[in-house]
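With one protein chain withheld, the remaining protein chains of the complex are depicted in position.
Chain naming follows the written order as A and B, and within any one chain the residues start at number 1.
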Amino acid sequence: MTGSATALGEREKYAIRMTGIDKTFGAVRANRGASLEVRPSEIHALVGENGAGKSTLMKILGGLQAPDAGTMEVNGRDVTGWSTSEAIAAGIGVVHQHFMLVPTLTVAENIVLGMEPVKGMRFDYAAAVAQVEKLSKETGLAVPADRKVAELSVGEAQRVEILKTLYRGAKILVLDEPTAVLSPPEVRELWTVLRGLRDAGGTIVLITHRLDEVVEISDAITVMRAGQTVERLTTSGTTPAQIARAMVGREVALTSRDEASALGAPLTGEIEPGFHPSDDMTSAIRVADLVVIGSRNTRVVDGVTFSIRPGEILGIAGVEGNGQTELIEALAGLRPLESGTIRINGHDVTQENVAERRQAGLSHIPEDRHHRGLILDYSVTDNLVLGRQEEFGSRRGMLNGDRIRENSKAQIAEFDIRPPDGEIAARNLSGGNQQKIVIAREMGQSFGVLLASQPTRGVDVGAIEFIHTRLREARAEGKAILLVSAELKEVLALSDRVAVMYRGKFSKIIPAAEASEESLGEYMTGSKKEDAA
Amino acid sequence: MSSRFREHLEEALFPPLVALLVALICGDLLIMSYGQSPATVYRLLLEGTWGNAYGFGQVLYKATTLIFTGLSVSLAIRAGLFNVGAESQLAAGGFVAALVGLGLSPSMPGILAIPLCLLAAAIGGSIVGAIPGWLKVKYGAHEVIVTIMLNFVVLALLNYIVAAKIHVPETLHTPEIRAGGIARLDSFIPAFHGSAANLSILIALVTAAAVWVYLFKSKRGFEMRAVGLQPEAAEYGGVSVGGIWMRAMILSGAIAGLGGINYVLGYKQYYEEGFAGGAGFLGIAVALVGRNHPLGVVLAALFFATLSQGGLAIHAFVPKQMVEVLQGVVILAVAMSVPEVRRALRQARKPVAA
Partner (left out) sequence: MNPFDFLTQTIRIAIPYLFAASGGVIAERAGIITLSLEGYMLSGAFAATLGVHYTGSPWIGLLTGIFGGLVFGLIQAVASIRYRANQVVVGIAINLLAIGVTRFFLKLAFDSSSNSPRVAGLGGNSAWYGFDNPLLWMGLLVAPALGFILYKTPFGLRVRAVGEHPDAAASLGIKVSLIQYISVALSGMLAALGGVFLALDQHQFTDQMTAGRGFIAVAAVIFGRWDPVRAALACLLFAAAETLQIQLQGNQFIPSQFVEMIPYLLTIIALAGVVGRAVPPAALGKAAE
């Protein structure tokens, strides 16, 4: 008797309780015995690196997926494997990372969709607008009820997403990387809203990989790694370092110097013989006043100027969504620029297309290897040829099969691509090995300038070290590298000079030795704004 | 056999096999609804097609046009485009070939006249193919609808030209060509007597081989397949996606246009209203069943040609309309099984771990 009474009390202690969740997609084990315990009326952060399994776990909570094994309880009730409608009815609201809004419909239509107010057979649009405006006022989430979603700003669209869940009576809110696309003032507004909801009795689960946010807003933390839940912490009394260690599973060096010396590379700040920063050498790449207009007619790259010498790595840090993607695409020739010039080894390539820039010595490790960098249905061998067709072709237009196969064998060996079979379709390799194909191709040909965008994203630890080593070797060989990464540690560890990109502009470019996470962090959040002159 | 080759083979062969099975079952039902025995009817079908020289000749003849239209559609699909216009490209090609054949002097030797007419046919088809290509590249107009609409426009135009300007009175065809005719098979092999089969079949096979080399061994072919699989990745690799699309539609149109020679230069030696007879649309089925591979296209063309000719052979027992129903069923069955098979095979194959 006592036993079951305690058990009952146990269960009701939690708003959400997920235990032993397994979920496999094909060969990917996204969740392996994962668990989550969230108390009512708390803001709970679910942290982990990309690919840790956080999104999958939340999809299961939201009813979009059913678990292969494990149980799930919401407010003490067993709801394992329920559907989206049941989840919504029980008060779970999910705000996805990629908004689930229909652009051609208005805000009110999007919010009431599926629960439309009716007058007989008619959809009562006026009532919908009125209800939305009322809810908007009550919660302080300002939205233009009658405007088409396509016309909204990102912050407004996110508010619509939140209102959508509240309209359906959500008491448990799950937000998936909500700040990825927000500016700092918008982030602060979001925190105010979330605190308000918590204080009114709501429970909030925040999925993020941003340690500073976790410390700022959450009450409790669950850390996931490789599909498993590895640690549960209370926020007060936990440092970012402790959280980071749990996320990565090893002692994480938070300063560039320690990591760099551990890997045996010359510390930034130590000048190699013969190389003097004040030497007036020709730059390998020189960019002046680059402006790129983005999708909402704003200057997503707003007058960027920099140059990189041969044998130098320039690292660009910054929260995603500040123009880094567009900058790299414009440099590669994949995106038109509004104004500005790009010179490679003194040669003006501003008007040249992708193929011509590659000929001029430009290589590019793209941010999105699945869509841009690889043709998943092509074999490893064929992927190693992508972008280098001219190199392996004859004048009569045919491809030289022998040379292609030789090259493939050599590169697979050199870059340790596993399994070492050139005929396998790229689709079938792990993320790390897929990235190695891209690296092998882009760094295995002759190039002068390398654009490396998020080169180690979603890659396992062993491959990360491999890629870092390669980048350092390329620098030693006199290549110029532009490194863009959302991982501050990586930028500090590899770069000679760093800058922060914020709202389309570069901060002052400083030697890496003078930079630290704190000082860069200030630039990244916009609280310090010395522009690159 | 390398694993990748086997992967491809599995994904390629299963859908047509499924389709064949479905067709057999459907055929059984239809035949039995007519009170006939399926075994007898199928035997008769095979005898009437591959079992005698005349029938076989007819199969070869029908397959020839289908090989051309099938190659045309499959090439476009490799580039990620859907060319529904093979019907009008075929007609246009045949028409231009007939015009050139009319215009040449009868004394010109075949060695010169035939290639000229072939070129004419290819050009005729490629012009019709270029239009949707250009509209897609310049305006983003979806090629499926443009080609469907253009079919009607071109066929109406050809109808007008022939009816108003160049036809033999009391008929719907142009006068006989004076040069560039292609010899019928029965002029070398008497057994084929009476059948329309002609040497165009050889040209069709050569074209199939050429398409294979182009797609799998050439630079442009590599780029074209890349565009068809992942245009963003091809673009990243320096490929001009718009350029490839134009190339694909022009080549696709040219190959379909070339198909016109079968009737116009080989069989009747004039252009006739409606000679295309749906071969352009059937070419879509051929490409689909042939899994967009030149070898598959040739086999699929033979299959559909056999069905078509077989329908005539069994006419006494079951109306030939049954064959038309089977055609539709086969196309549906293959279309439905392709994604299904792909999904099933992907689940079954475990990616190789690092």
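We take it that a residue touches a chain if its C-beta (ideal position, glycine included) is under 8 Å from a C-beta of that chain, and two chains touch if they have at least 3 such contacts.
Being a predicted model, the structure only gives us computed values, none of them experimental.
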{"item": "Absent-chain contact - pick from A:101, A:287 or A:449", "value": "A:101"}
{"item": "Residue of B:112, B:153, B:209 or B:295 in touch with the missing chain, whole complex considered", "value": "B:153"}
{"item": "Touch residues of chain B, complete complex, unshown partner", "value": "30, 33-34, 82, 84, 135, 138-142, 144-146, 148-150, 152-153, 156-157, 159-160, 163-164, 281, 284-285, 288, 319, 321-329, 331-332, 335-340"}
{"item": "Where the missing chain touches chain A, by residue", "value": "62, 64, 83-85, 88, 94, 96, 100-105, 109-110, 113-114, 116, 118, 121-123, 164"}
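The rule is short, and it goes like this: only the chains that are shown with their structure count from here on.
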{"item": "Geometric centre distance via CA averages, chain B-chain A, whole Å", "value": "47"}
{"item": "Parts of chain A lying in touch with chain B, wherever the complex brings them together", "value": "26-27, 332, 334, 353-355, 358, 364, 366, 371-379, 382, 385-387, 389-390, 393, 397-399, 401, 418-419, 421, 423-425, 427-430, 432-433, 460"}
{"item": "Residues on chain B engaged by chain A in the complex (per definition of touch)", "value": "2-5, 7, 217-220, 222-223, 225-226, 229-230, 232-240, 346-347, 349-354"}
